[in-house]
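Submitted below is the structure of interest, expressed as structure tokens.
One chain of protein is taken out of this complex; the other chains stay put.
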Amino acid sequence: MSIVIGKQALVTAAPGSAAQTRFEKNRATREPVWVKRIILGLGLTFFTIFLLMPLLAVFVEALRKGLDVYWQALRDPDAIAAIKLTLLTAVIAVPLNLVFGIAAAWSIAKFDFRGKQLLITLIDLPFSVSPVIVGLMYVLVFGASGWFGSWLIENDIKIIFAVPGIVLATIFVTFPFIARELIPLMQAQGREEEEAAVVLGARGWQVFWYVTLPNIKWGLLYGVILCNARAMGEFGAVSVVSGHIRGLTNTMPLHVEILYNEYQFAAAFAVASLLAILAVFTLVIKSWVEYRTHKLGH
Amino acid sequence: MAKSRSYSVLPGFGLSLGYTLVYLGLIVLIPMAAVFIKTAELSWDQFWNVVSSPRVVASYKLSFGASLLAAAINAVFGMLLAWALVRYSFPGKKIIDALIDLPFALPTAVAGIALTALYAPNGWLGQYLEPLGIKVAFAPLGVLVALVFIGLPFVVRTVQPILEDLETELEEAAASLGANRWQTFWYVVFPILLPALLTGFALAFARAVGEYGSVIFIAGNIPMVSEITPLMIITRLEQYDYNGATAIAVVMLVFSFVLLLAINGLQAWTARRTGRTL
Partner (left out) sequence: MRFSVIPKTLAAALSSTLLIASAHSQTLLNVSYDVSRELYKDINPAFASHMRQQHQQTVSVNQSHGGSSRQAMAVAAGLEADIVTMNQSPDIDMLVSNGLVDSNWREQFPHQATPYTTTSVFLVRKGNPKNIRDWDDLTRAGLTVIVPNPKTSGNGRYTYVAAWGYALEKTGSDAGAEQFVRALLGNVPVLDGGGRGATTTFTQRGVGDVLVTFENEAILIAQELGSAGFDIVYPSVSVDAAAPAAIVKKVTERRGTTALARQYLDFLFTTEGQQIIAKHNFRPRNEDVLAENANRFPPVATFTVEEKLGGWEAVNKRHFVEGALFDQIMVNR
């Protein structure tokens, strides 16, 4: 393979990871400069208009009244309660969906059975169920006049308009994320490696732990990050089952809505920006893990 | 569901599938059954009257039409972005990579408010579009903008890992056999990406159909023009019309389910055609 370095001039300082240099130094995996410029230009313009500008709008609005108002908004007891509730919800919902995602992907990618397409579609379904309907569903099941309503009241168990309902709605909404991230990945990888491991005498968990997991770890991490981000940001479904009790059953997105409706625009966007920062923070962790693994690998 | 399967040496089929089905049943299927059972309280005529009223039909057209278009836009630009993020190095790349997930993390209501602020006639972007006669906020175009926003991560994040795992040997082989870059992409790389791309498309579409929080702020919500189907459900709920609400919900559920099934079937077919095991 001939490596042409001379034409790399366009790619400036930014120390690309090994992967990019691998692609861009290799003539076989490199596009002509003008194609690259068009792809970058289109991609980045799109990114700017649809993602960056809304994000900037959030931060500009959040800081419009100055840093003091920003900090005040985050230190408000109701805001702190909302942040805690949101974190609690994510801490319960994400691991449950993680276990499910791995189980579903393992059965779907590593085995053949009838009805597989149906199963995949059913797993996707929560994406397409309007958050509004999700809330409605849980009201129909756990509401006062719902299936378990009178039994729950008799035993004084609260599901909806309390934390369990919020967690349930969040689990539903984030249900497919990890499974959907893993299924195509594990399908693309095939099952030869695992089969070889079994033939060589590895046991079930060993196969998963030493063969499958290293292959899927990035996909898994992406899935967890997406699931977590969405779990913290869910609004519609949680809104229906939360009851909106100040300081008790308001999550961060609901708290944002409350502040916005009280004309405290700066404070509303301050809490919203915190959600955005949390999302970016998880991505930083991802990059750090990636970097560590890379370093240990060599 | 799972009755016949070819023999496999791999362990854990019963456990993993069993767990999958139980969890799916508890979290998704039983609550969803409640929607169908509630709808069954309506007679067929009542049901049909609810789901075929002109306003509701107009909302289907907008919701499903805008969702398909948004998913298509995301498929194209999402793949470009994924490609740029995996293959090129450019300043600010890490940050952009991190920000792709933003639409998930930002509460949909916040996204709606931010987008409306941008595209309103007095907004950062709206003030330049308005003189050109392009009305985004409070018009059907605004619905499209919001749906593109919320769907983008789906495509990028499904295509990205596949691109990252792609061995360069394939492209090298193609190049050494005399294929130009476009041919290599079209005949070698794209078929490998296609299943993931379709998955991303399907997810973006499915998510867009049900979206409520962000759209409601930017749409304008004028009957027959800019009302989305989830709003039709909400309006019925607020009049204590549970049956009417669930009837529309059932139509949405069935329609999305059929579309998802078709797209997943297509995806399985492309995967098989490109010689990947399934």
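As written, the chains take the letters A and B, and residue 1 is the first residue of each chain.
Keep this in mind: contacts are C-beta pairs under 8 Å (C-beta built on N, C-alpha and C of every residue); 3 or more make two chains touch, one makes a residue touch a chain.
This is a predicted model, so every value here is computed, not measured.
Put simply, the hidden chain is in touch with A, B once you look at the whole complex.
Among A:I39, A:L55 or A:A81, only A:A81 touches the chain left out of the display. Contact with the omitted chain, checked across B:I96, B:A117, B:V159 or B:A271, is made by B:A117. Across the interface with the omitted chain, chain A contributes residues 77-78, 80-81, 84-85, 88, 139, 142-146, 149, 152-153, 156-158, 160-164, 243-249, 258, 260-263, 265. Against the chain not shown here, chain B presents residues 50, 53-55, 116-117, 120-123, 137-138, 216-217, 220-224, 231, 234-241, 244.
Here, only the chains that are shown with their structure count from here on.
Inter-chain spacing, taken between the CA centroids of chain A and chain B, is 15 Å. Residue ranges on chain B touching chain A, taken from their complex, read 1-6, 8-13, 15-17, 19-21, 23-24, 27-32, 34-35, 38, 77, 80-81, 83-84, 86-91, 93-94, 96-111, 113-115, 117-118, 124-125, 145, 148-149, 152-153, 157-158, 160-162, 164-165, 168, 171-172, 174-176, 181, 184, 192, 195-196, 199, 202-203, 205-207, 209-213, 229-230, 233-234, 237, 242, 245-246, 249, 252-253, 256-257, 260-261, 264-265, 268, 271, 276-278. Note for the complex: chain A touches chain B at residues 1, 11-17, 19-24, 26-32, 35-36, 39-40, 42-44, 46-47, 49-55, 57-58, 61, 99-100, 102-104, 106-108, 110-134, 136-138, 140-141, 146-147, 168, 171-172, 175-176, 180-181, 184-185, 187-191, 194-195, 198-199, 203-204, 207-208, 218-219, 222, 225-226, 229-230, 232-236, 252-253, 256-257, 260, 268-269, 272, 275-276, 278-280, 283-284, 287.
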